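Questions regarding the structure given below will be posed in turn.
Removed: one protein chain of the complex. Kept in place: all other protein chains.
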Amino acid sequence: MFNGVGITGYGTYVPRMRIKIEEIARVWGKDGASLSKSLNIKEKTVAAYDEDSCTLAVEAARVACRNVDASKIGAVFVGSESPPYAVKPSSTVVAEALGSTPNMTAADLEFACKAGTAGIQSALAMVACGMIESGLAIGSDTAQGRPNDVLEFSSGSGAGAILVGKEKVIALVEATYSFSTDTPDFWRRSHAEFPKHAGRFTGKPAYFKHVAGAANRLFQELGTKAEDYDYAVFHQPNGQFPLKVGEQLGFEKEKVLPGMVTPLIGNTYSGATMIALCAVLDVAKPGQRILAVSYGSGAGSDAFSLSVTDEIENARQPVPVFEQIKDKEYVDYALYVKHRRKLKSL
Amino acid sequence: MRKVSIVGAGMTRFGEHWETSFRDLIVEAGVKALTDAQMPGQDVQAIFGGCMASSRFIAQEHIGSLIADQVGLKPIPSTRCEAACASGGVALHSGWLAIASGRYDVVVVGGVEKMTEIGTSRAALALGGAGDQEWELFNGASFPSIYALMACRHMHDYGTTEEQMASCAVKNHANAVNNEYAQYRKKITIEQVMNSGYVASPLKLFDCSPLTDGAAAVVLCASEKARKYSDAPVEIFSTSQASGTLSLASRSSFTSIDATRVAARDAFDHARLTPKDVDVAEVHDCFTIAEIMAIEDLGFFKKGEGGKVSEEGRTALNAEISVNTSGGLKACGHPVGATGVKQAVEITWQLRGEAGKRQVNGAEIGLTHNVGGSGGTAVVNLYKRGD
Partner (left out) sequence: MKDALPLIWRRSKERYRLLGNRCQSCNQAYYPSRKICSKCRRASKLVPEEMPKKGKVISFTQVFSAPEGFENEAPYFLALIELDNGVIILSQIVDSPSERIVIGAPVKMVFRRVFEDGSQGAIAYGFKFKVE
């Protein structure tokens, strides 16, 4: 499909502060232990007062592009549903921070939690057609959740960046297929501060239908099946859904677990699939194959079939995702609301 | 060059002047200085006024004209001098040059600041303008934090302690008890300083000079005509002004202020004196660490010994050298634009023997040291009793 185009670099950023699900539950009088178990999320990341989805994106981008000539990056896409500005791109900030400006294009993308992978698809197509040499796609969010809503127990902060190009490819993109419908399972209205969601409607007709839809379409088009892949990465709104959809698609749990970051950092929305894919790139061996499927409410999924090359050994990020996650400092709910600016009187 | 003497000196009380405006403060100081000189206003030929941040504190520019108008001396030339906290010192230096050059015979030098019209955090922002706005203040550096960075390094390099820094504040408060113009006329203890809470570690609230309203003025006259106005003129027999970098990060040293060292060396060389000859000094103690660095950089003590000698009391009233008999910026108060002029007022009183209970016995030679920002500007002057 892409004639040698693929991933040439990757990087992630995870904020240092953590809050335990049990601490949030304490404030709202809920049973933290059982909530944590049912979501399969132990704790979530908390971006600092001076961080936002744009700074997270820059950090991930700096890692992904650390060894390349920034002026060769012809496109930067930042996918997020928590941009610091409603109008004014984060992607230009990222491009300026990398040193890629001004002979390039940049755009901010929004498709709930799959805006990051939408950026990968755009960059792939632009590289494949010869429009640019190299393109960068980032998924980044300081994920919002209304106080006491179930999303508050799952929404974390983080960013993943994927650099796409033709030179020194670390994972060839064999194909990518999407599956999209108009499905109102989760949304945030203009000017609203927090998203709303349709409860259990976000499951079967939304997440599961679209993730499986995109994966099955990709299997069909490529003639592949679950056994052909060494790793499976799925969007992770919580720690249960990806395991469940993996099982439905015929993947052993061991193929899904290497990318399971949400139990430790929460759902980083646009960052989730990107960070999970990066976690797999941290460990994947040359010759191995990866299936990655994102999900964005509203709704759609992008599925990717990747084949890891020998170059991977030269391009792994300096600190693997699960090592980054180990550097942490716990905060209580009061500090969490201060840092996430949930105090309305400020 | 002609010799220049102070023939009149006056100042307002330093402190919070809720009932008095900026313009009335400077008028009060100017009138006191002229009255002290027994000089009719029409003899004044020019005004130099030190003021740092009137635009930030009272939203007023064009201070030179304002002063000339309010004291009833228009149309004589009136010039505002700005060099952050050294504005007063630079005004004095400029007034001195104007007379020494022969252009004028009599000049009034004033300094004024009205800092309490705005809140503390906005005042902190205004004072931060003394540093590098683009690269220090923009990154969250406050004025105390700039000096705190110097204090931290001084402690690291020379073993200076927080208690030693505190001893400067204790000594200056003790001096201020006997100064009716001082903002804080009460003794404090080392323990009180140590418990006063960090502003920017290791500096605590009582290591810092306060926000102050106040004004000071001196009447400068060509020494050859000084006796016409004063029985005890005080000659400014050496004055030197030097520049350093605006930003702290660009300095070659963080435990010393280059501009102070250059200005001091130049002033002493010009006067053919050494630091040992100085009996009484008003030094720029915007923070206690600033006094420690000042007494080192001025050559009174060896580099690194400033903390130790302060703790030993060697800078107290009538000790080895009497430093900040007025109470310094710490206890007398620090209306930034006025400070450099107030220092000259205090030294004038000391050399005339009019300092009352804080009088330095047999004071012959006085020194003032005024710093702008964290060392972007320094002015050092030497004074003696006039002929």
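So that you can tell them apart, the chains are marked A and B in the order they are listed, and the count of residues begins at 1 in each.
Please note the rule applied: a contact is a pair of C-beta atoms (placed from the backbone, for glycine too) under 8 Å apart; a residue touches a chain by one contact, two chains touch by 3 or more.
From a predicted model like this one, the values you see are computed outputs, not experimental measurements.
In the complete assembly, the contact with the undisplayed chain comes from B:Ser145, out of B:Ser94, B:Ser145 or B:Ser209. Interface note: of A:Leu35, A:Val58 or A:Leu306, the residue touching the hidden chain in the full complex is A:Val58. Contact with the chain not shown here comes from a single listed residue; of B:Gly30, B:Pro202, B:Pro233 or B:Gly340, that residue is B:Pro202.
For the options A:Met1, A:Val27, A:Ala48 or A:Leu257, the residue in contact with the chain missing from this view is A:Ala48.
Where subunit A meets the missing chain, the touching residues are 16, 48-52, 54-55, 58-59, 62, 84-85, 93, 96-99, 329, 338, 346. Residues touching the missing chain, restricted to subunit B, are 120-122, 124-125, 128, 133-142, 144-145, 148-153, 156, 197-203, 247-250, 254 (touch as defined at the top).
In this text, only the chains that are shown with their structure count from here on.
Centre-to-centre separation between subunit A and subunit B, using Cα means, comes to 59 Å.
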